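Complex shown without one protein chain; remaining protein chains in place.
As written, the chain order gives the labels A and B, with residue 1 at the start of each chain.
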Amino acid sequence: MPVQSSGQLPLPIFREPRFAEVDFRLASSNAEACAWLRRTEEWPSHRLALWGEAGRGKTHLLHIWAGRTRGQICRGPDLFGLPAQPTAGLALDDADAVADEAALLHLLNAAGEAGLPVLLAARSPPARWRVRLPDLTSRLRAITAVEIGPPEDELLRSLLARLLADRQLRLPETVQEWLVRRLPRSAAAVGDAVKRLDAAALDRHRTITARFAAEVLHDILALDEISGTGVSLSREGEALL
Amino acid sequence: MANDMSATLEAPIADISQLAPHWARIRSRLHSEVGEMEYRNWLRQMTLSAVDGDEITVLLPTRFLCDWVRSRYGDRLNSMWSEENPAIRRVDIRVGGPAAPSTGLAVSLATTTEPQAVVTKLEERMDQRPDLTIDPRFTFDAFVVGKPNEFAYACARRVAEQPSSPGFNPLFLYGGVGLGKTHLMHAVAWELVGRANSGVARPVSVAYMSAEKFMYRFIAAIRSQSTMQFKEQLRSVDVLMIDDLQFLIGKDNTQEEFFHTFNALVDVGKQIVVSADKSPSDLSGLDDRLRTRLGYGMVADLHATTFELRISILEAKASRAGVAVPAKVLDFLAHKITGNVRELEGALNRLVAHANLFGRPITVETTQEVLHDLLKAHDKRVTIEEIQKRVAEHFAIRLTDMSSARRARSVARPRQVAMYLAKQLTSRSLPDIGRRFGNRDHTTVMHAVSRVGDLMNRDAAFAEDVELLRRLLES
Partner (left out) sequence: MKLKADRATLLKALAHVQSVVERRNTIPILANVMIAVRDGKLTLTATDMEIAIIEDVPASATRNGACTAPAATLYEIVRKLPDGAEVELDHPGGDAQLALRSGRYSTSLVVLPTEDFPSMTAGALPHKFSLPAQMLRGLIDRTRFAISTEETRYYLNGIYLHAAESEGTRVLRAVATDGHRLARVEEPLPEGAGSMPGVIIPRKTVNELRKLLDEVTGNVDVALSDTRIQFHADAIQLTSKLIDGTFPEYERVIPRGNDKVLRVGKRDFADAVGRVAAISAERSRPVKLSLARDLLVLSASSPEQGTATEELDSDHVTYEAGPLEIGFQARYLNDITDQIEGDVEFRFADGSAPTVVRDAADASALYVLMPMRV
């Protein structure tokens, strides 16, 4: 049976993810992106765009790149008006969510004139963003876009562990394995699952077990059988309880 | 009596440095047990921190690494330590300590080289003014001339060769985005400087800026109450070039200022070059007087590229980059990327940079792969139903056999191929995939995936078959 909210509101305690370089996991799905990031000097026109579904590590890579190149990080929705003359490379996260298209155009031009690199990150490649300014469109379509592909099984496993660690949640390895096997194999699904487990456990003051996870995530987990009265776990699931 | 107490009541190990040799051995044993990749990912960052009684503390720099190492390697570390040194019975794994210089990605996310150095030098030679940033790639030589742009090119050349008397003032260049307006303006500046430096012509001072920059500087001058200085600076140049004038639409004060500057320069015979996305008469929203004055000189437009021009551009770019690009690829690009020169060059640059970075040949296939974001409007999401249908058709079996219990190889193999493709092309979990193949267990799916993988490694024809199916499904 799905878990209902208790009605208790939680204290707004947040922890920002850290995006430490040592926490990044290289895999074939992100190898091409990493190869490009290592060689800023080879980016055509000093511009590069990383794209891929939420949770695949774009923001993490942006932080690592900015840290390494002493660049600045900015978010697309925060970009407005005429930017000050850039003095360092710029990493723009959520670049497809820029509200002020002219601001992005200025930024690309200003960085281009100064010979400074610009790294964009977004869910879709710049060539597919819905942009009205023709000047911006043509610049975006000329940008080298590199996809971060869907995560491999091993990467998903470590992604789940990292998201849990970021929130300081400790789940037995067996429960993590159980989850990884049943969740859709996408970074976004894993991210969503962790967020929901965290909230539900806090709401109910419950320790996260396989059974609790099955209740909370019944709609996205591949469970062997779901009956009206409760969630039936597989044999391994039962063994974990 | 005193003997059996000493083991417990007195700390057996006083100093962590005594344990260094043990620790080194443990690390190297772990390294060979788990392999280079695992070791580098997880264990390399461990540091030995303290010993308290029979417990030692191992630190990892982040919570993620710490939690991972504790749950996956905690027991192994414990047993290795007690084998190595019986006085150590427990290993406490905690967050702390410094992050060692990382490898992997970090190998060299090297700081960027500084391409602006080139520009700075150029500026110094040309003019002390910092806004004169000329892209050294944009020369007349690098401009590929064809029917759609030859007139504009000729006009720009004339300004560069006879800046004081080209016979028209201003030169107004217009056309859609990415067709070469900016290139031509930079080329004019570059040529003027080049001629002056080589002694062919007298030195001239040139100012080039985009209209947005003109506005930005004008506003900054107003704020710092230095508009007089701004005006004087602008009015002292021999050639003034303003790019993307359409940007001034709706900005009346800046237009006004530009109008005065324009007049002042024209009055004393200085040359002006202006670009915009439309002809002066179509620039509605611009002050009428300004529009009229802009139309007094030479108005030259750059038309959309033709296939022939695109091919010449690509050939010129490729030979400039010193890369041999097969004619088939150039043909493919010229057909597929018809928008404008900037996109076309961007695509070629991407191909060349990709080939350099990854050492892969440039073929039509790699081009499709590298530029797939540009060539396709969206990526296709493949469903398990489509996979089953396509695979069943391919192997000429019934669709129902995808979920039937039949085990004959003639149906089992195609079913395994379909499971393999479902794992590769969808984000469904393995239990979920199993369920859609007649309620099979996830271990059956795992078996199918590894079986098909093995077969693909051994049997090239089979691998080709599976790859073909994959491409069909993805396209």
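We take it that contacts are C-beta pairs under 8 Å (C-beta built on N, C-alpha and C of every residue); 3 or more make two chains touch, one makes a residue touch a chain.
Remember, predicted model here, so these are calculated numbers, not experimental data.
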Chain not shown, its touching partners among those shown: A, B
Contacting the left-out chain in the complete assembly, out of B:50, B:200, B:364 or B:399: B:50
Residue, one of B:40, B:90, B:137 or B:451, that touches the chain absent here: B:90
Contacts of chain B with the absent chain, listed as residue ranges: 1-2, 4-5, 7-9, 11, 50-55, 57, 63, 66, 89-90, 92, 94-96
Residues of chain A in contact with the chain not shown: 5-15, 168-171, 201-202, 205-208
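Convention: only the chains that are shown with their structure count from here on.
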Chain centre separation (chain A, chain B; CA means) in Å: 18
Touching residues on chain A, where the partner in the complex is chain B: 18, 20-26, 32, 34-46, 51, 61, 64-65, 68-70, 82, 89, 106, 109, 113-117, 124-128, 134-135, 137-139, 141-145, 147, 150, 158, 161-162, 164-166, 168, 170, 172-173, 176, 181-186, 189, 221-224, 234
Contact set on chain B toward chain A in their complex: 41, 45, 61-68, 71-72, 99-100, 102, 104-119, 133, 176-178, 210, 212, 216, 244, 277, 339-340, 342-343, 345-347, 349-350, 352-354, 356-358, 373-374, 377-378, 427-432, 435, 442
